[in-house]
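A single protein chain has been omitted from the complex, and every remaining protein chain is retained in its original position.
Chain nomenclature is as follows: A and B, assigned in order of appearance, with residue numbering initiated at 1 for each chain independently.
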Amino acid sequence: MHFLKEINLKTEGFTDIIDVTPHISSFISENEIKQGWVTVFTRGSTGAVTTIEYEPNLVKDFKNAMERIAPSDMEYEHKKTWNDDNGCSHIRASVVGCSETIPVSGGKALLGTWQQVVVVDFDTGARNRTVYLSGGKT
Amino acid sequence: MHFLKEINLKTEGFTDIIDVTPHISSFISENEIKQGWVTVFTRGSTGAVTTIEYEPNLVKDFKNAMERIAPSDMEYEHKKTWNDDNGCSHIRASVVGCSETIPVSGGKALLGTWQQVVVVDFDTGARNRTVYLSGGKT
Partner (left out) sequence: MHFLKEINLKTEGFTDIIDVTPHISSFISENEIKQGWVTVFTRGSTGAVTTIEYEPNLVKDFKNAMERIAPSDMEYEHKKTWNDDNGCSHIRASVVGCSETIPVSGGKALLGTWQQVVVVDFDTGARNRTVYLSGGKT
């Protein structure tokens, strides 16, 4: 059996990091997934999904690392296409990736104690962000 | 139910980026996946799968970003093993990753308007590249 849920997030952009682990827990219990999996996917080309220990200082470190991978003060060719200023956002999103899949057992996502599933909004402004949870069970 | 399809691409290497979104759409309709998911996986250790706004200038930006992560003009230890010149290709592939999973609803992949699924060939020459689509439905 396959289950799908749409989550709508209000995000601030600029590598805003949102913990979606509680949404995953609700999804698992709503669909009574005892054993199975959940895929977390973010819609759009300036967002990403990953896991992190969700604490404010590490969140700062993650933002700093993204500045090294795709600096926000660099010139991007993308600007020539739409005059958009979010070239760095797109690159970061493509490097981190749009999906992760987490196994479920005993009715719980098999995450580590300090491992939260997060959606990252790399865009250069506040926006609404759509995230999908896609899961299955035996 | 599970569905599998092999896609064969001719690629140019050197961070050649191929939009495989139309293949995903065909796969979904061929297998009548109303609700479910599609995993895109690239075979081989110098290719990767991600999503991006597929427009030529951003494609250039992505190539530039890969040069920062694993420069092509650096010395790699890998050269000592096989005398291969594609150390940078392997590193980029491992960082970006070999698979992404996209949910499907209403018979469509739930991608954003500006979000295309791409296979990246980081190798240092033209080659044939095998990609698999693996999907399921309720």
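As a working rule, a contact is a pair of C-beta atoms (placed from the backbone, for glycine too) under 8 Å apart; a residue touches a chain by one contact, two chains touch by 3 or more.
Everything quoted here is computed from the prediction, not taken from an experiment.
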Absent-chain contact - pick from B:S25, B:S45 or B:T124: B:S45
From B:F27, B:F62 or B:Y76, residue that would touch the chain that is not displayed: B:Y76
Touch residues of chain A, complete complex, unshown partner: 35-37, 50-53, 55-58, 60-62, 64-65, 68-69, 95-97, 100-103, 105, 110-112, 114-116, 136-138
Those residues of chain B which, in the complete complex, touch the missing chain: 1-2, 4, 39, 41, 43-45, 69-70, 76-81, 87, 90-91, 93-95, 97-99, 101, 130, 132, 134, 136
